[in-house]
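All protein chains but one are shown in place.
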Amino acid sequence: MAAHVHHAPNPKTYLLVWLFLIIMTGVTAAVAYIDMPGPLNAIVALVIAVIKALAVALIFMHLWVSSRLTKLTAIAGMFFLGIMLTLVSIDYISRSWIAPSIFTYFRH
Amino acid sequence: MPMDSHTMTVDHMQEAGHPALKPYFDDLAQQRDASTFGMWVFLLTEIMFFGGMFCAYLIFRNLYHDAFVAASNTLDVVLGTINTAVLICSSLTMAMAVWSAHMGRRLMIVVFLIATVLLGLVFLSIKGVEYKEKWDSHHVPGLNFSTDAFTHPEKSQGEGELGHPALPSDVAQHTVIYFGLYFCLTGMHALHMIIGIGILCFLIRFAWDGHYTADHYTMIENFGLYWHFVDIIWIFLFPLLYLISRHR
Amino acid sequence: MSSITQPLPQQEKAFRWKMPEESYLTDGYSLKSWLLTTDHKRIAMLYLISISFAFLIGGIFAMLIRLELLTPAGDLFESDTYNQLFSAHGIIMVFFFLVPSIPATMGNFLVPLMVGARDLAFPKINLLSWYLYVFGFAFMITALVLGGVDTGWTFTVPLSTSYVNTHVILAAMAIFIAGFSSIFTGLNFIVTIHRMRAPGMTWTRLPLFLWSNYATALIMVLGTPVVAITLLLVILERTFHIGVFDPAYGGDPLLFQHMFWFYSHPAVYIMILPGMGVVSEIIPCFSRKRPFGYTMIAYSSLMIAMFSFLVWEHHMFIMGVSTYSALIFSFVSFLVAIPSAIKVWNWTATMYKGSIHWDTPMIYAIGFIGLFTIGGMTGVMLASLGMDISLTETYFIVAHFHYVMVGGMLLAYLGGLHFWWPKMTGRMYPEAPAKLSAILTFVGFNLTFFPQFVLGWLGMPRRYHSYPPEFQVLNVLSTAGASVLAVSFILPAVYLLWSLKYGAIAGPNPWGAAGLEWTVQSPPLTHDFVETPVVTTEAYDYENIPEPAYASR
Partner (left out) sequence: MQSADTFKLFPDSASTISGYVDVHFMFLCAITAFFSLLVACLVVYFGIKFRAEVHPVAKQIHGSIPLEITWTAIPMAISVLIFAWGAILYMRIYTPPTNAMDIYVVGKQWMWKAEHPGGQREINTLHVPIGRPVRLTLVSQDVMHSFSIPAFRIKREALPGRYTTVWFEATETGMFHLYCSQYCGTNHASMLGRVVTMSPDEYQKWLATDAGDSLAAGGEKLFQSMGCNSCHRGDSGARGPNLAGLYGTMVNFNSGPSVIADDAYLRESILQPNAKIVNGFQPLMPTFQGQLSEENLIQLIEYIKSLKDTAHQTQTIHNQQQFPPVLQGGNSASQLPETKKKP
């Protein structure tokens, strides 16, 4: 059989990860009640979400012990999603930016 | 270049007659590898599918922050947290089901799969309660939407306990976008859960019949990937919808 | 690669191949054996039939469009009818013809044969993909029968969400469903190419057709879900007014544009990469030569797939996007042209010092190079921010994309069809009418679409059902060309059908072409290979492949 199955995590690991996820869920919910300055609430919540998602992907989904190709596939998903989010945001964010004088230099 | 080319070994020659081996695969390992990879590629498309909605959410949250804060505060964080925990538990039982399959324990597979179904149903029920609440407070776009709860919080009961001031109507009208996206995102997620539960029922049946052996349980393994993926989507939906917009 | 095959007879002229007694075509004759097949070759044939039908319908709509545009006044159709015509033409041609064209027919047929596998990784999903296609197409036809859709193929909001009262929802559902058919095709290709290559079939020995279909599959898998969700949001916006796209509720029509083009720009490469793959097979074969710069052609496909996701905003330059992002997207639009340029040069260089045979597939391939270059270079003109202001939303765009889609992909599709026809059916097509139709296509095509460049430059807006009289002469030319074009497409339909019964029997490798697919009998057996092939030679080993003396030349 494919070798990597033997490295598949065992129930103990699963339980630990589960515990970790539950705790993180509690933490992120609790932290949300604190009014933090600026975008800090969002940042904290999303960082925790990323950590949780990573735990699920790496352990529950066996990504940790999967082939390079599988890892690459998962990364590709994140990468292209990232491209979409960033490039769309760039348009919205920079629509109201004030033009540097170079933009108007060529106008007559 | 020998990234993943296959060589003939004696080992799999013996498997040639395995009942689960499809005629167009050389051996079970290749077959298993291919379907697991296929599942991952499918999840890739799912990422992009939800990604479109995440993109819309990102843009509008930044454009209409006040409306999103007000609307987000109508969600019940406690229910959301419980649901997150429920889904995480179901991920655990799913992972255990896969592990049981790997160990070749028929009964354990069935037990864990049933547990997964039950937890999934609990999640959907709680979601149902939340939807019901949204319906009652007229927050369903297109069907019974009204911004009254935001423009006149004093009139609506059960809400506004967080004590938010009334929103001007021009701000309040944008809550429809929040709820529109809320229903799209959670609805799509719930749809994935429902499909998942449907498939799970079949898996339970097959597992009970002893279809899965320690050397052939790809179906369960791949379904596990799907289920965990749906969990991951929720892991992001939870903070995005419930948590990050609680304060202005 | 050919080393493992039975040696090709270098024989006396009298030699005749016999039709193999057993093949995938003889493996059951009932309708059921076709409709429930999981054989990638039969599914390819099912696709071939269905997309030909789609092309016919789309083509008829095109002819009606051209007929209306014969005179400046909008005298033939109501404006609403005209709007429905070009919407249906665009939707059908793009989503039901060109996107599945090469991947779903030749791709399905050839991917397993080329990698040396007995089928695709997920044959049932492959069949499902065809059913989804048919199902989606049925939705589209229903939409048309019930009264059509008039949003253009781009579904511009808020027009499509709040203003038109035609069957937007049905049409969007049609595309949504067909989208999943395309996703499943892509998924199958990716997994098959990664996981099912025969021993010795390393990445550097992979036929270029596979490289380009692999790149296509990546785009299908990554891009299609986004258009699916976008159209779903359009449907929800239309039914429930969720507000995301409709400015009346605070939504932003430009967000729709972003999301739509995030798929639809990469999709134009879904509509060209497979054609590039076909050309990369045809040119070496009829030049009897290893492709010049194999690695560059292979990697440029991946580069196109990658960069295609970074340029979508060039469809929105005048729509009030931020100048900063317009600058970024314009620049990357130029970058994405470079890999295409690399391919064009390498194909040209492949012909250098080759031994060129002017068979029909080669004529199509050469036509492809020329027309794609014109189409591509006019694309580069549009990528220039300042130029786009003048040319966007005019017939210049129409000409640009017909040059790449019809002059490029459609020609490649026809070339490939002729090239692999003997493999698919076991019989040769008749050479003389084929040559004639190839040349007719080329002439008719240029006559139809070249005048449209001028029209666009003069400022004639697209999607116009009537137009000022000074555009008439050019429009008449274009319509005349379209009639030639129609004839040139009817011709192959006739003689290809004829050849099914009367064509000369082809034998396994009528062209003396390289590639595993030519090592098996034509038409192939249901499970393709009797035993797993082992590849021991480099790809395109034309030096060592004898040229059959009896091919149609």
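For clarity, chains are labelled A, B and C in written order, and residue numbers in each chain start from 1.
To be clear about the criterion, a residue touches a chain if its C-beta (ideal position, glycine included) is under 8 Å from a C-beta of that chain, and two chains touch if they have at least 3 such contacts.
Owing to the predicted nature of the structure, the values given are computational and were not obtained by experimental measurement.
Asks: Could you tell which one of C:Gly59, C:Pro100, C:Gly116 or C:Pro158 touches the chain left off the display?
Replies: C:Pro158
Asks: Among C:Val321, C:Met405 or C:Leu440, which residue is in touch with the absent chain?
Replies: Missing-chain contact among the listed residues: C:Val321.
Asks: Quick one: which of C:Leu76, C:Val134 or C:Leu458 touches the chain that's been left out?
Replies: With C:Leu76, C:Val134 or C:Leu458 as choices, the missing chain is touched by C:Leu458.
Asks: Kindly note down the residues of subunit B that lie in touch with the hidden chain.
Replies: 64, 66, 167-171
Asks: Using the touch rule from the top, list residues of subunit C that touch the missing partner.
Replies: The missing chain touches subunit C at positions 74, 79-80, 82-83, 150-152, 154, 156, 158-159, 163-164, 247-248, 253-254, 287-290, 292-296, 317-324, 326-327, 330-331, 334-335, 337-338, 341-342, 344-349, 351-358, 366, 369-370, 373-374, 377-378, 380-381, 383-390, 392-394, 454, 457-459, 461-474, 542-543, 553.
We adopt the following convention: only the chains that are shown with their structure count from here on.
Asks: Applying the document's contact definition, name the chain pair with more C-beta pairs in contact, B-C or A-C.
Replies: Higher contact count goes to B-C.
Asks: Express in whole angstrom the distance between the two chain centres, defined as the mean CA positions of subunit A and subunit B.
Replies: Those two chain centres are 16 Å apart.
Asks: Could you give the separation in Å between the centres of subunit A and subunit C, each centre being the mean of its C-alpha atoms?
Replies: Roughly 36 Å, centre to centre.
Asks: Identify all positions of subunit B at which a residue touches two or more other chains, and write them in rising order.
Replies: If we look for residues of subunit B contacting two or more partner chains, we find 3-4, 33, 37, 41, 44, 48, 51-52, 55, 59, 63.
Asks: Spell out, as numbers or ranges, the residues of subunit C touching 2 or more other chains.
Replies: Expected reply: 194, 222, 226, 255, 258-259, 262.
Asks: Along subunit A, where are the residues that touch subunit B in the complex?
Replies: Contact set of subunit A toward subunit B: 1-2, 5, 8-11, 14-15, 17-18, 21-22, 25-26, 28-29, 32-33, 35-36, 41-42, 45-46, 48-49, 52-53, 56-57, 59-61, 67-70, 73-74, 76-78, 80-81, 84-85, 88-89, 92.
Asks: Residue numbers of subunit A touching subunit C in their complex, please.
Replies: Within the complex, subunit A touches subunit C at residues 69, 76, 80, 83-84, 87-88, 90-95, 97, 99, 103.
Asks: Which of the residues in subunit B end up touching subunit C in this complex?
Replies: It comes out as residues 1-8, 23-26, 30, 33-35, 37-38, 41-42, 44-46, 48-53, 55-56, 59-60, 63-64, 141-143, 145, 173-174, 176-177, 179-181, 183-184.
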